[in-house]
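Removed from the display is one protein chain of the complex; every other protein chain stays in position.
Each chain gets a letter, A, B and C, in the order it is written, and its residues are counted from 1.
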Amino acid sequence: MAAKASEIAQLATALVRVLDDDGRAVGAWNPQLPTEALVQMLEHMLTVRIFEDRMFRAQRQGKTSFFLKSLGEEAVAVAGTHALDADDMTFPTYRQPGILVARGCSLIDMMCQIYSNRGDRLKGRQLPVMYSSRAHGFFGISGTLGTQCPQAVGWAMASALSGDTRIAATYIGDGATAEGDFHHACVFAAVYRAPVIINIVNNQWAISTFSGVAGAELTSFAARAIGYGIPGIRVDGNDALAVYSATQWAAERARANHGPTIIELFTLRVEGHSTSDDPSAYRPQQSAADWPLGDPIDRLKRHLNVTAGWDDARHAALIERITSQVRTAQREAEKLGSMGAGDVLNFAHEVSSMFDDVYETMPWHLVEQREQMLAELEAAVSCQ
Amino acid sequence: MAAKASEIAQLATALVRVLDDDGRAVGAWNPQLPTEALVQMLEHMLTVRIFEDRMFRAQRQGKTSFFLKSLGEEAVAVAGTHALDADDMTFPTYRQPGILVARGCSLIDMMCQIYSNRGDRLKGRQLPVMYSSRAHGFFGISGTLGTQCPQAVGWAMASALSGDTRIAATYIGDGATAEGDFHHACVFAAVYRAPVIINIVNNQWAISTFSGVAGAELTSFAARAIGYGIPGIRVDGNDALAVYSATQWAAERARANHGPTIIELFTLRVEGHSTSDDPSAYRPQQSAADWPLGDPIDRLKRHLNVTAGWDDARHAALIERITSQVRTAQREAEKLGSMGAGDVLNFAHEVSSMFDDVYETMPWHLVEQREQMLAELEAAVSCQ
Amino acid sequence: MPVMNMIEALNSAHDVCMEIDPKCVVFGEDVGYFGGVFRVTAGLQKKYGRKRVFDTPIAEGGIVGAAIGMAAYGLRAIAEIQFSDYIYPAFDQIVSEAARIRHRTAGEWSLPLTIRSPYGGGIFGGQTHSQSPEALFAHSAGMTTVIPSNPYDAKGLLIAAIESNDPVIFLEPKRIYNGPFDGHPERPVAPWSKHPAAEVPDGHYTIPLGKAAIARSGSDVTVLAYGTMVHVAITSADEQGIDAEVIDLRTIVPLDIEAIEGSVRKTGRCLVLHEATRTGGFGGELAALVQERCFFHLEAPVARVTGWDTPYPHALEWAYFPGHVRVGLALKKLLES
Partner (left out) sequence: MPVMNMIEALNSAHDVCMEIDPKCVVFGEDVGYFGGVFRVTAGLQKKYGRKRVFDTPIAEGGIVGAAIGMAAYGLRAIAEIQFSDYIYPAFDQIVSEAARIRHRTAGEWSLPLTIRSPYGGGIFGGQTHSQSPEALFAHSAGMTTVIPSNPYDAKGLLIAAIESNDPVIFLEPKRIYNGPFDGHPERPVAPWSKHPAAEVPDGHYTIPLGKAAIARSGSDVTVLAYGTMVHVAITSADEQGIDAEVIDLRTIVPLDIEAIEGSVRKTGRCLVLHEATRTGGFGGELAALVQERCFFHLEAPVARVTGWDTPYPHALEWAYFPGHVRVGLALKKLLES
């Protein structure tokens, strides 16, 4: 940790890499992980990709209202999570389903959320992919960008002042770093030396605007760290080993009470922002082969090829196993309904459940409104 | 400009000074100003100090509700303003009355604002020292910290896109840099290369908290600039020549369309935050002789001593002239009333004026409320 | 006469203003090159250049803060907040600054500033793409808050807002961007083209801020509504066969109190509608005003139909939305009491 700290100033504008073009792990940041760990990472990244591919198609088939992929960014969430302890807390954005996958969340559970169906633990309240899973240390996603950052810092402050060793990791997109909340998070993290990792996922796009509109033409996002006196590291986000290693370094620092780290994960949003977006209106089409940093899955696969005899047959078998798991999960999830399954007035959830959890105990005005709603629904039915 | 730009990286954590301990102007940042310009600066700084001293006492005598000094920080506002063009726009905080003084605003006008009296152009609407003066390129002060920063950037963006050569300068306290607005200002300034100077007045205190609570223990405030790819300069804020020179450099840069500069002005809030504050509860008393960077007025005076034969007699005469001007102004201002002059219900302003300027044309509900208020005041009088 | 949907009409309002007044500038997240996520500013950057139409960083507080500075400089700033659910980071700049600068500087500065933002539900946007925050701005003295309900009004009101020398919040009911909505989610979306208010002149015209319109005349009950709810009100009255007068407020502050009083004095009954959560919503203000000013004409209490006091639930959207059933029941009850 100390040795690497001396490089700190440059790290904010450099690009930390471990995997070279031949798939070899090189340099000081090589985390020297055992093969099983690498295979598991690969499996989790593939799971995310296959899962998202299917759910994207499900949305296109009208089975839910909205979907959004992390295609090309799988290493960011998966490898980062592998470097955290299982009970470290995460405050992600919508683009890190890899955290849930890496922590073993059931795919059915995630799909039910996407379908807002009877199995959705969030009771149909949230837009697809706005997961919440306390069991997996995954804070409920907000649709509002940036808000999770100071929350993560507060959680980390609370952990530190409680003498707990758990740390927090938060994620924010390149675009959202322009929000005041990002600044608040950095100031508070610095001032209280909070045990937190602030991950800036620079996928180079914020809907239709390239990262220059967020300031990337002038310096790196990791350089923001310098202004707060926080270590900042710019990492190749498509290099799972580099992501792992930088995260591990930051996590150890935080756990040893040396304070926060800002990690910029340089990657690429390969597809549109979401199913509501058509990127052909603002940028040229790219094929996976052209991804500037390479496909993170291919790169890890190549590494396993070179170092552990991972061959195409095993890779294909893994893909097949995952695909079949995903397919099974989807079937199970769809048994519990999907949004497009009935008409819009055929609700998967007890409608009155929307009044639950507004407060711990329901106040009179919500009780009244709930009754009014039920009467209204009855009237609607009797009209038909 | 180019020569100095090469030093930029270090400037954010260094301390730019011109005046040495013997009062000589040394080094690359010496602005080489003619004596008359220096004497005028001295006069403006002295005016601020004498003016504030009297107004502070007026508040203590019950002539107004509130007051706040810039004691020890006179060089920041005065020397900075001298380096700007007269029609450059400023977006200050409450602690830069020196801008108005340096731009020749009448002291009576300022006093009337402080007294909220009949002469107050702001019609008694604003807390004392929350001046506004379009004629002097001085944007109306907000009580809410930090908001002026992105406004200044927007003004500068507008100037640039209109092909105007005027630039904007804004000021923010060390404490208030923690606000999201500061971050927004920096991001927008960087992205649009706005012709703006963002001055961070690090007077080491924010009411009762020292600048460490805003992050100063980890790095300088000027270092924030690095994270945005903006040049940042840390300047001895009690060295009028250094303040002048850094401002001039930044202003030329901005006017030449090279974009924004962040200047940290390191100084000291010598007294309490305001008349509502008792600093003895949170920090030891200091005498002027102990000010870490020296009294900015003494330092400029010494420089004139050494380089222009400015002697104690001339200095005393200048003080006397200013004191008498301030006294005369005060007498004139008080002829127009002061807050404590009558009872609290004896208003210096047409009370119905509070309904003006809420909108360009008064809507019906304000017309009705104004009538109701007048009826109420009549009833109050007839009760007595 | 050209036929436009609401997006086209709003786009045309921008175009007309930018053409006439070189001081107009348009900006916001994804507003420039892309033309806005709802395409309201499509084509403007190409036509007027990147200096006058540009993308901003994702920082609503920065957008409004910079817009205030631009307006203080003398430009006419037109800012888009991508969804009104995301206007809160700009709340301080709006209520502490934009709303107050004319007053606190005693008129030294005024702010020709329009903040546009899509609002409301009905598109399965979940809790952060469905909110109706109008009441918050109505409570901020100095702000004008405008909500159109059809293409013709949208264009005329937006031009009036842009030309106003005061800051205006301009909330666009996103559910009816592409067609009026009768409150029946199960029916196919009707396009604007069949609606008379889709006839929108190409050129410049304004609809005065602070003036309501009678969207449906009637004599038995007055319905106060704005945005999407105007259409729901009309459908509900038609369906129930109730002779309701539907007043489309168009501007909620300043309010067209004369139109309201005139109608309520005539009908003696009043129903107030909005999609926003009920408690503390603008319906409270409307109900309060109506009973203060028309009490002795009222034959029944002023009733409110609103969204529930919960976040807008994604999949349960159509149990949340105050649709034709809720409005119809309220109308019937009001006429029975």
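Basically, a residue touches a chain if its C-beta (ideal position, glycine included) is under 8 Å from a C-beta of that chain, and two chains touch if they have at least 3 such contacts.
Here the structure is a predicted model, which is why all the values come from computation and not from measurement.
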### Task
Write out, one label after another, the shown chains that touch the chain missing from the document.
A, B, C
#### Entry: Residue touching the undisplayed chain, where the options are B:Q10, B:Q61 or B:T209
B:T209
### Task
With the full complex in mind, choose from A:V187, A:A206 or A:A348 the residue touching the hidden chain.
A:V187
#### Entry: Residue of C:A13, C:L75, C:L136 or C:V223 in touch with the missing chain, whole complex considered
C:L136
### Task
For chain C, enumerate the residues touching the unshown chain of the complex.
61, 85, 88-89, 91-92, 95-96, 100, 103-104, 127-128, 135-136, 138-142, 253, 276-277, 279-289, 291-293, 295, 298, 300-304, 309-311
### Query
When the complex is taken as a whole, what residues of chain A touch the one chain not shown?
89, 91, 121-123, 125-126, 130, 132-134, 139-140, 142, 144, 147, 149-159, 161-162, 168, 180-181, 183-185, 187-188, 191, 356-360, 363-365
### Query
Which residue numbers on chain B touch the omitted chain?
65-66, 116, 120, 123-128, 130, 142-146, 175-176, 178-181, 206-209, 213-215, 276-277, 281-282, 339, 343-345, 347-349, 351, 353-355, 358, 365-366, 369, 373, 375-377, 379-380, 383
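Note that in this section only the chains that are shown with their structure count from here on.
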## Note on the structure
Taking each chain's centre as the mean of its CA atoms, chain A sits from chain C at a distance in Å of 35
#### Entry: CA centroid of chain B to CA centroid of chain C, Å
40
### Query
Distance from the CA centroid of chain A to that of chain B, rounded to the nearest Å?
45
#### Entry: Shared interface positions of chain B, touching two or more other chains
180-181, 183-184, 187, 191
### Query
In chain C, what residues contact two or more other chains?
56-57, 59, 61-62, 89
